[in-house]
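With one protein chain held back, the other chains of the complex are shown just where they sit.
Labels for the chains are A, B and C, by order of writing; each one numbers its residues from 1.
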Amino acid sequence: MAQITLVEAVTMALAHEMKEDPTVVVFGEDVGVNGGVFRATAGLQKEFGDERVIDTPLAEVMIAGMCVGMASQGLKPVVEAQFEGFMYPMVDHVVNHAARLRHRTRGRMSCPAVFRAPWGGGIHAPEHHSDSNEATWAHFPGVRTVIPSSPSRAYGLLLAAIRDPDPVVFLEPKRIYRWQREEVEDDGEELPLDVCFVLRDGTDVTLVTWGAMVKETMEAAVALEKEGVSAEVIDVATVAPLDMETIVESVEKTGRCVIVHEAPKHCGVGAEIAAGLADQGVWHLKAPVKRVTGYDTVMPLYRNEMNYMPSAERIVHAAKETLEYA
Amino acid sequence: MAQITLVEAVTMALAHEMKEDPTVVVFGEDVGVNGGVFRATAGLQKEFGDERVIDTPLAEVMIAGMCVGMASQGLKPVVEAQFEGFMYPMVDHVVNHAARLRHRTRGRMSCPAVFRAPWGGGIHAPEHHSDSNEATWAHFPGVRTVIPSSPSRAYGLLLAAIRDPDPVVFLEPKRIYRWQREEVEDDGEELPLDVCFVLRDGTDVTLVTWGAMVKETMEAAVALEKEGVSAEVIDVATVAPLDMETIVESVEKTGRCVIVHEAPKHCGVGAEIAAGLADQGVWHLKAPVKRVTGYDTVMPLYRNEMNYMPSAERIVHAAKETLEYA
Amino acid sequence: MAATIASFKVDYFQFLDETGQLVDGTQIPALARDMKQLTSLYELMTLTRVFDKKAVALQRTGKLGTYASSLGHEAAHAAIGSAMREEDCFCPMYREYAAQFYRGVKMSEVLMYWGGDERGNDFSGPAHDFPWCVPIATQCLHAAGAAMAYKLNEQKRVAVTVVGDGGSSKGDFLEAINAASAWKLPLVLVIVNNQWAISVPRSKQNSARTLAQKGIAGGLPSIQVDGNDLIATRWAMDKAISAAREGRGASVIEMLTYRLSDHTTADDARRYRPEDEVDTAWKKEPLVRLRNYLSDQGEWDEVKEEQLLKDCADRVNAAVEEYTDRVENDPQPIEAMFKYMFKNLPHHLEEQLEIAKRFPAKGGHH
Partner (left out) sequence: MAATIASFKVDYFQFLDETGQLVDGTQIPALARDMKQLTSLYELMTLTRVFDKKAVALQRTGKLGTYASSLGHEAAHAAIGSAMREEDCFCPMYREYAAQFYRGVKMSEVLMYWGGDERGNDFSGPAHDFPWCVPIATQCLHAAGAAMAYKLNEQKRVAVTVVGDGGSSKGDFLEAINAASAWKLPLVLVIVNNQWAISVPRSKQNSARTLAQKGIAGGLPSIQVDGNDLIATRWAMDKAISAAREGRGASVIEMLTYRLSDHTTADDARRYRPEDEVDTAWKKEPLVRLRNYLSDQGEWDEVKEEQLLKDCADRVNAAVEEYTDRVENDPQPIEAMFKYMFKNLPHHLEEQLEIAKRFPAKGGHH
C-alpha cells in the first residue's frame, strides 16, 4: 500500500471514480496534459483520454455554466477551478442553478457535480492564490462544502463528493497538498459527508478547525499537552451542512471551545459554530468561545503572509485564555 | 416637509448627492427613462441627463467591472443591480477588485462606489427576486454592507454610503419600499455607518435584526409588551463591519437575545452576532441565543413564500423560549 | 505585407412579407408548400396568443403572479419548438411558450409556474428540457453543456437555446459562442431580438449593425431572419439544427421581431416606449401574414378561423380550470420547501422542517 500525499490522494480518488463510473469527466483549465497546476489530475488524460479529461478555454463562467448543462444530461462533471480566488465568476451558476436545479424542477432534474479548487494560503503565491472562501459557499442552500485535511480524508471524501447526487464544492488545502504522506488504500471506500472527524481526544478544551489549519491546531494540542492541558481536536470536514452534534458533545465534556480558521473572522464558518454553541451549548460553556482566524483583511502578498496566518502560538494562547476561567 | 416612503428616500438621497457632487453617476439597467423597476431612480435622468444617469447593456459583470474603472478615475458610480439575485455576476469584480484596489495599491488608487440592489423577499416576485444575500457580502474584507430599514435611515445611510471613500454594498428591503411614510427633510444630513440603531428600549430581551424584518420584529416587541415582556429592538443597519458593542451592551442589560433575519440560517450574519455574544457576552447570557431566520432552502415561489419568511409569531415564540430561563 | 486573412458576412432572410405574399426573386423553402405543417403551426401560434391574452387577464385579476407575455414572438417560438426533436434539449428563457407547447408542456403548467408553484417546472415536456430561466443568458451555457454531453456521448442530439437582444450583451451568451466554437458543439443559439430589454432599446445594447455578428467571434455561421415570418424562422432553424446534428457545429440565428406587450405584467411600457412604434410593429406581426398566405392558398377561411378561436378558448379555459383546481385544492405542502433541496433530506433540514410546520403562514400566501 502506497504512502501518498493529499494531492496524490485526490488524483487517486479521481482515477478510481473515472474507472468505476464512465459518466465522470474532469473539466477545467490545464487539467489535461499539464495535469493541473498542482498535478492533481496528473496522468488522468493519458489514462482516460481527452474526452474525459477536458482542457477548457479560459472562462470560469463558461466552466460552471456548462457543468450545470453537462450534469443535467447524465454526466458527472468534476470541475477544477485553478485557484479558489478564481471561483468567484462561478458563483452565479453554482448558487443560482447547480444548487437549485433539483429544487426548481421538483426533482425532475439534478446537478451531480463537484467543484474542486486548491484553497487557502501559505504557499507564497501571488494575490488571489491564497484565499479561504469556504464561508461564501457554506451560506448558500443546496450545495455542500467539503474540505479534507489529510490524504485519507481527501480520498474518502472526494469519492463521496463525486458519488453524491447533488453538487459539492470541494476545497483542497493547497498548503498541505504535500505536507504529510499517509498509507491510503485505493479500495474505493468513501468517507461520510456531513460529519466531523475527532482527530484527538481531550478533556479540557475543544479545538475545532478544518483544512490546513489542522496542522497548526494539532501542533497547538501537542504544545498544550506539554503544559498539562488536554485538548480535543475536531476536523469539521463538511462545513455545510454542519455536524453541530459532535461539536456540542465535545464541548459538553470540555466546557471550552476555540475555533480556528484561516478565513477572515467576520461571518466566517467559525461564527456559525460559535453561534451553535451560544444556542445548544450555552449551559456547558465554562469560558467564552474564542475564534482564532485570519484577519478581516486581504491576504497579504507573501512577505507578510505569515503574519496573517493563524499560528499554533495564537491557538495555544486562546486555549489558555479559555482555561483562565475555572 | 414631505412624508415619503423608503424608496422615495433613496431617490431623494441620490438626487441630493448628484446635485452636490458632479462626480456621482447612476449606472445600471433600466435606471434611465424607466427610473428603475422600483422607480428608485425615477426622474433622475430627466433632471441630470443621460450622461449621469446611464442605462447600461444587460451585463452585470460589465456593470461591476466598469464601475471599478470609473471609480478609479474620479467618478463616484452608484450602481443599481436590478435585484439582489442578479448581483452574483458582480461578486468577482466587487471582492477581487473594488474591495481591494486601495489595499492593493497601498492607497494610490481607490474605489468609492456604491452597489445598490433591491433585496429580500415578500413581494411575490419570481425566483431570484427575493433572496437575502447580505452574508455573502459581509464576509468579504474591504467592502461595507449597509441595509436601511426606514425612510429616514435610507436617506441618511445612502448619503453616507455615497460619500464614503470606499465601496459600499447597499441593500434595500424591497418589501418595505412603500410600507411606511416618514417625514424626511432633504437636508443632506447623513447618518453614521458602522453603528446599530436602537429602535426600542427594553429590559427583558434584546431583539436584533435589520432590513424588512424590522417590521415583524417591532410587531413582536409590541405583542410581547402586551404579555408584560419588555423587548429592546436593535436595527443593525451596517452588517459589515458590525457594531458589536451596542449589541453586547444591550444583552448585558437584558441577558437574552433573539436574532432575526430573512436570510438562510447557516452562516448568516446572525451567526456572527451570536458568536460575538458567545465570546464577549457569554457571562451576561441568561438564556441560549436564539436565531429566527429563513430556512436553509431556496426561497419558494410565491405560494409558499410566506411559509418561509420569519413571522412575528416565530419571533415572539423564540423570545418566550429565552424567558423560560430565570 | 497587408493581406485580408478572413472575411465574414451576415445575410438576412425573409420569405413571407408583411402582407403574406411570398417574396419573389428568392428560392422559397419547401415548407411554403407544406400546407399541413403551416396550418398546424398557425394553429399553435393562435393557441399561444389566446393563452397569452388569458394569462395577462388572470394576472390583472390577481389569479396569477407576474407573467411574461409572448405577444408578437409566436413565429419565432413556434419555429424553434417545431424544428426540434423530442430527444433534443431546449433551454428557454421565459416567454417561449409556443416552443414549449409543441414539445408537450401543458398550458396549465405554464400557469402553475407564473402562479407561484414550482410544480410548473416539473412539466410534461421532455424530462431533459430545462425549466424557465430567470438569470438572463445563463441558459446559453446550460445549452452548451448539454450539447457537450451529447457530443461526448456520441448522441445525435442537439441543444437549442434562446436569448434576447438584451441577453446577447451578457458574457454567458458570448462565452457560449466561444465554447461552441472550441468544441464544435451541436448547439443552436437563437437571439430573439424583440427590440427591447425592458426599457432599454436594442440600440443601447451596442452599435453593431446586427446581433447575429456576435457569432463571428467564434467563426460560427450567423444569419438574421425576419422573426415574424414563420417560413424564414423555421427554415433557419431546420438548417441550423441539421448542421448541428450532422456534426457541423453550432450556429447563431438572430430573429428580428417585436415585443408587442409590456415586458411583463409588472411593467408599463408606456413609460418609455412611443405608442406609434408599437402601432407600426403591429403591422408586421406574425399571425396575420401567415393567415393571409394560407387564405390565398385556399387553406384557410373565416369559418376555420372562428372554429379555431373557439377551440383555443375552450382549451385555454380548461387549462385555467386545471391550474386553479390544482393550486387551490391540491397546494404544495410545507414539506415541498425542503424535500427537493437534496436527494436525501439532511439532518439540519429535518429540524427546520419541524419549525416550518409549526409556524405556517397565517392565511396562505396572501
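A few comments on the model shown:
Convention: a contact is a pair of C-beta atoms (placed from the backbone, for glycine too) under 8 Å apart; a residue touches a chain by one contact, two chains touch by 3 or more.
Here the structure is a predicted model, which means the values were calculated and not measured.
The hidden chain, counted over the whole complex, makes contact with A, B, C.
When the omitted chain is restored, the residue from C:Q205, C:N228, C:S251 or C:Q352 that touches it is C:Q205.
Within the complete assembly, B:H97 is the residue of B:H97, B:K174 or B:H261 that touches the hidden chain.
Residues 1-15, 23, 25-27, 169-172, 174-175, 178, 181-182, 184, 204-210, 213-214, 216-219, 224 of chain C touch the missing chain (whole complex, contact as defined above). Counting over the whole complex, chain A has residues 29-30, 32-35, 37, 55-62, 85-86, 88-89, 124-129, 265-266, 295-298, 300-309, 311, 313-314, 317 touching the chain that is not drawn.
As for the chain not pictured, it touches chain B at residues 25, 51-52, 56-57, 59, 61-62, 64-75, 92-93, 96-97, 102-110, 141-142, 165-166, 194, 241-242, 244.
The definition used in the following text is that only the chains that are shown with their structure count from here on.
Central chain by Cα centroid: B, whose mean Cα position is closest to the mean of all protein Cα atoms. Note: centroid distance chain A to chain B, computed from Cα atoms, is 30 Å.
Inter-chain centre distance (chain A to chain C, centres taken as mean C-alpha positions): 40 Å. Residues of chain B found to touch two or more other chains are 61, 85, 88-89, 127-128, 266, 295-298. Residues of chain C in contact with two or more other chains: 118, 135, 171, 336, 341, 348-349.
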